[in-house]
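Following this message is one structure expressed as structure tokens.
Of the protein chains in this complex, all but one are displayed in their positions.
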Amino acid sequence: MSQSKICVPVTTRGNYGKFKSVMQAIVEHPGLELQLLVGGGALLHKYGDFVEDGELGGFEVESSLYFLLEGENPITMAKSTGIALTEFTTAFNSLKPDVVLTIADRFEELAIATAASFQNIPLAHLEGGEVSGSVDESIRHAITKMSHLHFPASEKAAERIQKLGEPADSVYPVGATSLDVINNLDMDDMESVESELRDKGVGGSVNLHQDYLLVIQHPVTTEYEKNREYIDETIQAIDDLEMPTVWLWPNMDAGSDAVSKGIRVYREHSNQEHIRWYTSLPIEKYGKVLYNSACIVGNSSSGIRESSYLGVPAVNIGNRQQGRHRGSNVVDVPHNCQEIKAAISQQLDHGRYPPDDVYGDGNSGDQVAEILSDYEFSIQKQLTF
Amino acid sequence: MSQSKICVPVTTRGNYGKFKSVMQAIVEHPGLELQLLVGGGALLHKYGDFVEDGELGGFEVESSLYFLLEGENPITMAKSTGIALTEFTTAFNSLKPDVVLTIADRFEELAIATAASFQNIPLAHLEGGEVSGSVDESIRHAITKMSHLHFPASEKAAERIQKLGEPADSVYPVGATSLDVINNLDMDDMESVESELRDKGVGGSVNLHQDYLLVIQHPVTTEYEKNREYIDETIQAIDDLEMPTVWLWPNMDAGSDAVSKGIRVYREHSNQEHIRWYTSLPIEKYGKVLYNSACIVGNSSSGIRESSYLGVPAVNIGNRQQGRHRGSNVVDVPHNCQEIKAAISQQLDHGRYPPDDVYGDGNSGDQVAEILSDYEFSIQKQLTF
Amino acid sequence: MSQSKICVPVTTRGNYGKFKSVMQAIVEHPGLELQLLVGGGALLHKYGDFVEDGELGGFEVESSLYFLLEGENPITMAKSTGIALTEFTTAFNSLKPDVVLTIADRFEELAIATAASFQNIPLAHLEGGEVSGSVDESIRHAITKMSHLHFPASEKAAERIQKLGEPADSVYPVGATSLDVINNLDMDDMESVESELRDKGVGGSVNLHQDYLLVIQHPVTTEYEKNREYIDETIQAIDDLEMPTVWLWPNMDAGSDAVSKGIRVYREHSNQEHIRWYTSLPIEKYGKVLYNSACIVGNSSSGIRESSYLGVPAVNIGNRQQGRHRGSNVVDVPHNCQEIKAAISQQLDHGRYPPDDVYGDGNSGDQVAEILSDYEFSIQKQLTF
Partner (left out) sequence: MSQSKICVPVTTRGNYGKFKSVMQAIVEHPGLELQLLVGGGALLHKYGDFVEDGELGGFEVESSLYFLLEGENPITMAKSTGIALTEFTTAFNSLKPDVVLTIADRFEELAIATAASFQNIPLAHLEGGEVSGSVDESIRHAITKMSHLHFPASEKAAERIQKLGEPADSVYPVGATSLDVINNLDMDDMESVESELRDKGVGGSVNLHQDYLLVIQHPVTTEYEKNREYIDETIQAIDDLEMPTVWLWPNMDAGSDAVSKGIRVYREHSNQEHIRWYTSLPIEKYGKVLYNSACIVGNSSSGIRESSYLGVPAVNIGNRQQGRHRGSNVVDVPHNCQEIKAAISQQLDHGRYPPDDVYGDGNSGDQVAEILSDYEFSIQKQLTF
């Protein structure tokens, strides 16, 4: 029997963390063959240098695709999607995969979904069916409507995908694949993390043995004009608290430039001995930093998903994650310095929460591979109602 | 009060017919201003020459956009969508419309929807919520998930859009706008049509005073490899019947090349005194040709929609229109010469059907304009479940 | 010793004819390996269907590149060049050739030259150093300034390339490679040609045993607005002469649409029993049709180059070939019906000319391969003055 070729496009360090256990399971499955593509932010130094000599974490890279137009605004986001569509079409036509994987709701994922479905290649979607703010909300459900097989991260999300008219037998709630990696970490061993965090990044020096904060604030594309104002509120709050802080740079969505500028201006004009900035962290390190933090602050989905699994107190700011299912560990606040500070204090007082398994139990990758090896795809989609 | 700028992108002669009454109503509405873009097939001689000197049917054209990559296969369909996304992003950024209109399910409509929504421009979608075959099915619902306002052509379609998680107060079943034009035609006056049909086109000469057939067969993108086989079955059937036949060239979807080649080969090697081919017909002429035909044959949506409104017998071939709501006037057959011939004979025996108003009553344009002038858009989308 | 990989991009039937003997010589040379790319017009039915199942004339195709934007005007010519640049960059990056071949002066050749030289891949240019009209003149010399090795078709062209500041030891006047194929034809055996010409094409039927004309008129891009007027003059002349005529469709340059439209309008409204149109002809057939014609008419470079080698009387119309070295067999006329007719009559009276070897002796392919196998490239260019 010939192996089924599964094409996995990795475009950010974040989705590498989510695809890692899936890729491992594909490689180990006798009926499957991995075709790894790397593109966009995953190729750029400024988003963290992690592709080396045609390899990504030990997996061989078939092809590298450049599609990010510099500018980080709505125009370049739209045009980058157009370029990505051209680039992935070329790559899929050359590799002839049996299935293409797509994930969540970034703009390039819409390009990947379109390139595959226009070439009649079956499309499997991870992390569909969730609800959030930003243009991500539109992208995520549009991808669902182009996908043939669904791997949502929660039962609730699986339910929504079926309500969207997808056949029940195409929806497999496997949990969040990012938890697979986190699940296998020895959380008590912080030594290697500490030394790496000391050597990398810019800013002050952070003592991970004290209570520390983890901050990640991405732009909100649908409130594009306000992103500078939003980051300034958060900066003010963190500056006032004067706690050790690990701060991750924003992603490359429209508005990223405004968020970065807020941070750069702050860095140039203040003394921040207690804060250190990183473009990004590998999932193995990120998981440990998150697990051991006193509180995660910002609007990253990991402040909802991974933090609930780990029981880490979270302060979620603004609308970017609105509607996404959250555990009891999350306190929501608007973009307001005082409210952000108050919520962080409240979470520090509360301390760690019990773990929540709404996003699965950390064994998703094997399930995805197993289902992929068996699934009978039908290329013609049809609403169930 | 300043006028609301409504941007209408016309990319084929077919959707000009559908947008015409809407554009007229926009121009006449005191609260609205029309921004007309013309692109793709609408600019090309081979799909019918109908844009002249910056004007389209009397409406002034803001900008012309070229995005069709030659090839008419799945690769060029995907890449043309990428190019269209770039081009429409430039145009929308320059025109700054308050609303963009998109229609139905062609590939460039997905590009239009993406370009608008990534720039936070409200998007209104006509003809959403229908069900069909081909990749159109995926595109149509993906556009729905990006749209803020919906103008479906039937109550049934409106219902499906709501089931897809769109708020009830964003869904207005206005009917099919193409019926507006047809509604205003004097169907008995065939004189001007006859003279134009004599002068245009290639092939034999067709006597419109006898019973004649109207044939339109587009490619099925999801069954890309079979399009040559499919057209050959239809050609054989029509060749056998030896009736006067008006035959329209296929559209520019992937597979169009195979359909065209089948027709070209037939034309070069047979004698077809009774058939005449046209690249396309203006809606005013098309409406009359359809109304007066003995039977429409093929897989165009007008064989379902307009023909039911007009009570014209229709033979629908294959899966392209599967699931689309149809009246009693439609007989469905597979891509098989004998079955096609039998169905046509059956329809010729039956003759005209009573009109069906499932796709509205021919007054949709004014409704669209009126709703657009009033509607309060919220750019952040959110599922209703 | 490892083989040197020579990448040959074929983008029209015309340059397939020119590259054919070169590709044969590369394949047969022990030190060279062929990497064949096919793109643009070479992939399209309308420019003649000659790539089959990943093969082109027995040579295996590495990759197919679509870059022609529909429209055939100055805007689409420029944008198609931009798309071609993207596509060839991807292909060269994937194939890692040691040398890229480029030829003459079509717009996509500028894209090929740029894609190669920006990636530091040595570039060899055939048919540089000639002089002509149209934007071809600018493109040709721009490519020369990007090329590392030159294979001009004549001594005169070689001289010009050196005057343009290229080192003498990078310039090899090997003759016109298209003559290689023509050189090997049995010109008296017209049988196979006749049967193919009867089966292919559209229009009347042409008796090749009588004196017949060969007409090829391409658009002049720098006089874009006048191309319809220009073709109408030629049509009128040919219509008046009422001789058997083999007529080839124009290429895909800006203005092609206007030329095609002129021909289509003529075909729809006149009776042309003596003319037959072909989208293009394979070089083996074209060579025989040219050799046996009473006169070649129009503005193709083959009316200058191949016709002088074969001694065929030629009437060259307008500025497209201005400056290109010509033999005594060419009569130049402006775009004027009367002058065209008079010049054709004069040539018919004169009859065949003695052959001229200014464009070589039909053994160019082997020379190109031999030089490529030996040449020491230096990637950094430098003017000689």
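Chains here go by letter, A, B and C, matching the order in which they are written, and residues are numbered from 1 within each.
Please note the rule applied: a contact is a pair of C-beta atoms (placed from the backbone, for glycine too) under 8 Å apart; a residue touches a chain by one contact, two chains touch by 3 or more.
All values derive from a computational prediction rather than experimental measurement.
> For the chain that is not shown, enumerate the shown chains it touches in the whole assembly.
Listed by label, the shown chains it touches are A, B, C.
> In the complete assembly, which of C:2, C:120 or C:271 touches the absent chain?
For the chain that is not drawn, the touching residue is C:120.
> Based on the whole complex, identify which of B:35, B:73 or B:86 touches the chain you can't see.
B:86
> Identify the residue among C:13, C:29 or C:79 that touches the chain left out of the display.
Only one of C:13, C:29 or C:79 touches the chain omitted from view, namely C:79.
> Suppose we count only contacts with the excluded chain; which residues of chain A make the list?
Where chain A meets the chain not shown: residues 43-45, 66-71, 75-76, 79, 83, 202, 257, 260-261, 268.
> Could you pull out which residues of chain C are in touch with the chain that's been left out?
Missing-chain contacts on chain C: residues 74-75, 77-79, 81-86, 89, 93, 107, 110-111, 114-115, 117-120, 131, 133-135, 137-139, 141-146, 160, 163-165, 221-222, 224, 254, 319, 322-323, 379-383, 385.
> Contact with the hidden chain only, please: which chain B residues?
63, 86-87, 90, 94
The rule is short, and it goes like this: only the chains that are shown with their structure count from here on.
> Express in whole angstrom the distance between the two chain centres, defined as the mean CA positions of chain A and chain C.
Between these chains, centre-to-centre, one finds 52 Å.
> Could you pull out the residues of chain C that touch at least 2 other chains?
None at all.
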